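Could you have a look at this structure, given as C-alpha cells, before my questions?
As you look at this complex, bear in mind that one protein chain is not there, while each of the others sits in place.
First chain written, first letter: the chains are A, B, C and D, and each begins at residue 1.
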Amino acid sequence: MEQVIANGLYLGAQYALIALGLTLIFALMNVLNFAHGQMYVLGGFITYTVYGQLGLPFVVALLASGVTLAVIGALMEKFLFRTVIRRSHREESTMLLAAATAFFFDAVILLLFGEKQRGVPKIVKGVFNDAGIIMPYDRMVVGALAIVFIAAFVLYMQYSRVGRAMRALAQDRVAAQLMGVRVDRYSMIGFAMGAMLAGVVGGLLVTITGVNSGIGGPISIKAFLMVMIGGAGVVGGAIAGGFILGMMESVGLTVLREYGDVTYLVIFAALMVFLSIRPNGLMGKPWG
Amino acid sequence: AENKELKIGFVGVTSGPAAAWGTSNVRSMQTRAAWINETGGVKIGNDTYNINIVTFDDQKDPKRAIAGMEKMAQEGIHYVVGPNVDDGAAAVRPVAEANGIIYFPYAFPKALYQKPASNAVLGMIANYQSGPAIYKYLKENKGVKKIAFVAANESDPLSQRDSGVEAAKALGLDVVAQNDTYQNDTRDFTPVLTPIVALKPDLLVLSGVAPANAPLLIRAARELGYEGLISTETAQDAKVLQEGAGEYANGFISVGGASTPEIASDSMKEFVTRYTKMFGEYNDESNTKVYALEYIIETLKANPKAINDVAEFKKTMDTFSAPNPFLKGDAKLSYVGTTSFGQKRQLSVPMVVNEYKDGAFQTLFVGSVD
Amino acid sequence: MTHKRNVKIASVVAFLAIVFIAVPAAISASGRIDLYYTLTSVALLSIGSAGVWLTFYIGRINIGQGAYALMGGYVSAVLVMNHGWSFWPTLPVAGLFCAAASVLIGLPILRLRGVYFAMVTLTLTEVARLLALALPITNGAKGIVSIPLPGALSIFGLTVIPDFAVLQNSRLAFYLLAVTVMVVCFAVMYRLVNSRIGKLCQSLQQNEELASSIGVNIAYLRVIAYAVSSFFGGVSGAIFAAISQSIYPSSFTVTDSVNFMLNCFLGGLGYVFGPMLGTLVLYFGWDLLFQTGQFQLLIYSGLMIVLMLVLPNGLLSLAEMTRKKG
Amino acid sequence: MNRILNFTNVELYYDHVYALKGVSLEVNEGETVALIGANGAGKSSILRAITGLRKIRSGEIHYSGKRIDGAAPDEIVKMGIAMVPEGRRVFPYMTVRDNLLMGAFTRSSKSEIAASMEMVLGRFPRLKERFSQAAGTMSGGEQQMLVIGRALMAKPRLLLLDEPSLGVAPKLVQDIARSIVAINRDEKVSVLLVEQNSRMALRISQRAYALTTGSVALSGNSTELLTDDRVQRLYLGGEI
Partner (left out) sequence: MAEMLEVSGLTKRFGGLVAVNNVSFSVREKEILSVIGPNGAGKSTLFKLISSFLRPTTGEVRLKGERISGLAPHIAARRGVVRTFQETTIFKNMSVRDNVVIAHHLRSKASLFGFFLGTGTAKADEAAFGASADEILELLGLSSLAEETARNLPHGHLRALGIAIGLATDPSILLLDEPFAGMNHDETMRMVAMVRRLRERGLTILLVEHDMPAVMRISDRIVVLNFGQKIAEGTPSEIQADDKVIEAYLGSEDEAIGL
C-alpha cells in the first residue's frame, strides 16, 4: 500500500504540473487550449534534441524547451487567439481555433521528429528501495522538481506584480485595464507562461516517460480532467485535481484490477457524479 | 519503351497516436517500390511496370478507412495493403468484396480470413500463432511456469490478450494475471505494474503493445524490481527500446521479420540501407511489413491475368510458390493459413522470434505457420 | 412577406433536387462512384453534428456525440444480429434508445455549464467506449462483424425499400437513405429553431436563471433538446454500422466527438444549416488533400486556422458579412 | 485656474448608435464637476472616452494640455487619470489588499505606494478591518469604498466616478459623498462625478453639466443649478 500511495503522489505531482499551464490560459482568456498536450510534446522533443541528441546539459535543454514554447505561446496569442476573440460572437469559437492549432502542431511534430517513441538517458541512475517503497531516484528528482516548479509558480502568481496583474485580468478585464494593466501584453505574457509550463513539463518528463508525436491529444484530455476536478481556472484547483487523479489512478489500478478494465470507467463515473454534485469542481468559481 | 504503371494501394494510419504502425508500413512499401522502379521496374506478363504506391491516411478511423478503400476502387486498384487495426479491417470488407480488391490487413480477427470472407489476406503472423510458440519455447527452455498478461484497454490488444491467455492455459501455464489493463494514453506504468510485479510471474506478456509503450512498460517493471522475462507478440523497434529502456530492455522478447544478422539476406540488408537513406532512420517494425508488396508482385508475375482480376489471383494463391528474397538460404514465399482459417489466406512469412540485446535484436528461434 | 416565403420554398426545392437528382446524376456521369460513400458520410456526420448544434443552441458545448453514435450503432447491430430484427425498425429504436439514455445521463450533467459540461461529455465518449469493451452484449473487444446489409422493407405487402444485398449499387441506396434521413433531421431542426421552442432554447443559452423566473421549465427543456440531439447521434451511428457491416468499441471515438463539434463551429453556431456545411467542408477538405500525402494534416489544419481567422463566426457568416456590406 | 481636462466636440458611437453627438466640457484643477442626465444620455460614454476604453469618432480630448484621445487606457491611467467604473467592479477573488495594490499598478516606488495605502486605509477604516478578506464577499457598500480607495491608490490628479451611490444604502451614500468631498479637498484631486442622485451631486460639486441624449443641455455653477427651474423640474423633481 505504501507503494501505491507513493506512486499516486509522484503521479499527482507530475499531473498537477501538466494542468497548471492549461488552467492559467483558461483563467486569463477563457480559452480551453486543446493544444496544451501538443505543446507538452514539443517541449519533450526539444529536450530530446538538445539533451539526448546534442548532448548538452539537461538544464540547458529544459531552458530551451521553456523558452521556445514561451515564444510560440506568445505568437499564438498575438496572431491567432487575440484576433479570433475580438471578432467572434461566441467565445466558444476559440475552441475550433485551439483544436486546429492542436492538429497543426501534431502535423509539424510528426514531420519534424518522426513517428517513433523517443527517450533520453536518465538524469539520475539508481533506485530507492526501502521501507516497502520502491522509487527510482530520477522519479524522485522529477517529483521534487515538479513540486518546486508548482510552488514557484504559485508564489509568483500570488506575490509578484505581474502575477497580481494576471489574476486581476482573469477576474475583470475592464477593471484591470483601468488599473493601467496592458491587457494585450499581459494576455500574451499569460499565454506564453502557460505554454512555457507545458514545454517545461514535457522536457522534464521526457527523461522518464519519453515522448512521441501522437500523445499530445490524450495528454490534453487528461489535463482537462484534472482541471475539471479542481475547478476551471483556479490554480489551486489544478494542483488538487492533479493529485486527486494521480491518486485515483494509482489506487484504482491496484484495487480494481480483478475486475478488468473498469478503473477508468470508475474514475470517469465518479467524476460525473462528483461534478453533478459540485458543478464547479472542487474549488471552482461560478464561471467558465 | 515507357514502363506501364502498377498502382498498389495503402490504407492505414499515418497520423495521430498510432502513426507509427502505418508509417513503418507505408515506408517499407515506398522503399521497395522505389528500388524496383530504379532498377527498371518489374516485368509481369509481357509488360514492364513501375510500381506506384497510392496511400490513404485513415487516421485509425474505420469510417475513413471505408472512404480510403472506395478511393482505391475509384483509382482502379485491386491490391491494397492495410488497414492496420481490427475495426478498420472489418469495416472495409464490404467495399473490398464489392469492388474486387484483395487487401492485406494487419489485423487478427479470424472472421476476416475465414469463409465466406475471401478477399483479406493476413500479412503477418497472428499472435494466436506466435504466442503459443513463444510460450512453449520459454516453458521448455527457460522454465517459465507463472505467466502474467497486461494489455491496453483497446480492441486489438485485448483480443490478443484473450487468445494469449487461452494459449497459455492450453500449455498448462499458471496464469497469475489476466485482467490488468491500462489506458492507452498512460505514460507512467508504475501504478499499472505495481500489483503485477508483486505476483512474481516468470513471464510478463505485453499483449498487443504499441512500440511506444513497450519501453516504458519494461522500464517500469524492471525498476519495480521485476526479474522475470518480458515478451510480446508484436514487432518492435530496437532504437526505441534502447532509448526508452536502455539496458533494462535486454532479454526482451518480441517477434520480428527478417533483418537480424543471422537470417537476413543481402537483399534485406540492401532494403534496410535504402530505407534508411530514404527516410533518415530505419524502423525495425518494417521487417514484418516488407512482405505484402513482395507477395503481390510475385503472385502477379506468376499469373499476369490477375493484374485486373482478383479471381485469378485467388486461384494462383493455392499453388503459388517463389523464393523469399529477404531470407538467407532457400526460404519460399507461399500462401498458408489452412489450419487457422480453413483457406489459404495468410502469407507464409517466417515466424522470427527475437531477443533484444544492447541496441539490436538477435534471433531466438524461427518457426513457421501452415 | 410572400416573396420571402417563395424564396424559401424555391431554395428547399432546389436543395432537394440537388441532393436527390443532380448529385446522383453527376456522379454516374463522371464515374466518381467513390463520392457516394464520401457524401453518405457527410450526410450521416452532419446528422450527428446537427445534434451537437442543438445542444449549442441551449448553451451547452457537447463533445459527447460520439458516445451516442456508438450506442446507436451497437443497438442496431445487436438487434439485427442477436434478435433477428430487420435493419429498418432498429433505426428508430436506436435513436430512441439513445434519447432515453441521454435523458438519464442528461438529468444530472445538464446542470453543468461551460467547460464543465464540455469536459464531462468528452469523458462520456470514453465511457461509452469502455462500456462497449466491458459489456457482454457488445461482444467486447472483438466487436460485432458480418452484419447483414439492410433487407427489404415492405408495408402491407408493398416493397417500399428493396433488399440492399441484391442491389446493383448499394452505395447509391445508402446515399439516398443517408440523405433522406439528413433532410428529415434538418427539417425538424429548422422547425424547432424557428418556432417558439427555438426562442425558448435561446433563452436558456443566454440566461437560465432568468428563463426559469419567467416560468420556463429549464430542466425539462434542456433534457428534451439533449434527447433530440442524442437521437440524431444514435441514428447516424446505426446507419454507419449498417454500411460498414461491423461495429467496434472504437468505431466512434473522442476524435469523432471533437469533429462533430468542430463541424458546428466551422459552419457557424448561429445558423441551422451550419453543421451541414461545416461537415461538408471539413470532410471534403480532408479528402481533397489526399493528394498531398504526408503534408495532408499540416495543410488541412493550416487552412482551418486561416478560416477561423477570416471567418471566426463560421462559414455562413460570410453571407451575412456580404449582406451587411452590400 | 488651470484646465486639467478639455473635452471638445466629442462624437462617439457604438455600432450604429450615436452616444455622444458633439459634447464639450472641461474640468479645472481642484474642481469637482458633476455630470447628470437621464438614462442613456451618454454619461458613462464620456468617462469611457476619457479613459480610452472607447475610441471616439471625432473631437479632441486634452488632459493637462496633452492630447490623449487615441491613447491606450493604460497610458492614460499612467498620466494620472483614475476611473471608478459603473457597478463596483472589484476583483472578487482577490483580497482587499491585492485589490488596493492593483490600484497602484502603474506606480513603482514601494514607499510611496505604502504611503498611499496608509492614506486610503485611514480614509476608509472599514477596509482596514477587512484587509485580507476576498473582495467579492464584502457587502455592496464596502465594495464601493474599495473601488474608490483602489482608484486613489493610483495617486490620480483626476478622478472619474461613475454612479458611486448606485445600490448603496442611504447611510453609506452619505459616507461616500463625504469621502468624495474630503478627497477632493485633502488630496487635491479633481473629480468628475456622474450621478443619478442629482441633489447630492450638485451639493458636493462646484460646477455641473446636464446631458440629454448625447449633448450638453445645461451647464453652470452647481449652487445656481440647484435652484434653476429646469433642473428642479427635470432632475430634482421639486420636492423630496
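Here is the rule we go by: a residue touches a chain if its C-beta (ideal position, glycine included) is under 8 Å from a C-beta of that chain, and two chains touch if they have at least 3 such contacts.
In this text, all values refer to a predicted model and were calculated from it rather than measured experimentally.
Of the chains displayed, those contacted by the omitted chain across the entire assembly are C, D. Touching the chain that is not shown, out of C:Ala100, C:Leu153, C:Val183 or C:Val216: C:Val216 (per the contact rule at the top). Of C:Thr138, C:Ser170, C:Ser203 or C:Ser230, it is C:Ser203 that touches the chain left out of the display. Although one chain is not displayed, its contacts with subunit C can still be listed: residues 191-192, 195-197, 199-200, 202-203, 206-207, 209-210, 212-219, 221, 224. Taking the whole complex into account, subunit D touches the unshown chain at residues 14-15, 17, 36-41, 44, 86-87, 139-142, 163, 166-174, 177-178, 181, 196-204, 234-237, 240.
We take it that only the chains that are shown with their structure count from here on.
Among the remaining chains, the Cα-based centre furthest from that of subunit D is the centre of B. Separating the CA-averaged centres of subunit B and subunit C is a span of 35 Å. Among the residues of subunit A, those in touch with two or more other chains are 106-107, 110, 217, 221, 260-261, 264.
In this structure, the chains touch in the following pairs: A-B, A-C, A-D, B-C. If you check the complex, the residues on subunit A that touch subunit D are 161, 164-165, 167-168, 171-172, 174-183, 285. Subunit A contributes residues 26, 32, 80, 83-84, 87-90, 92-93, 95-97, 99-104, 106-108, 110-111, 217, 221, 224-225, 227-228, 232, 260-262, 264-265, 268-269, 271-273, 275-276, 279-281, 284, 287-288 to its touches with subunit C in the complex.
Only residues 32-34, 36-38, 41, 130, 133, 140-143, 145-146, 149, 170, 240, 243-246, 248-251, 253, 255-256, 287, 290, 293-294, 296-297 of subunit C touch subunit B when the two sit together in their complex.
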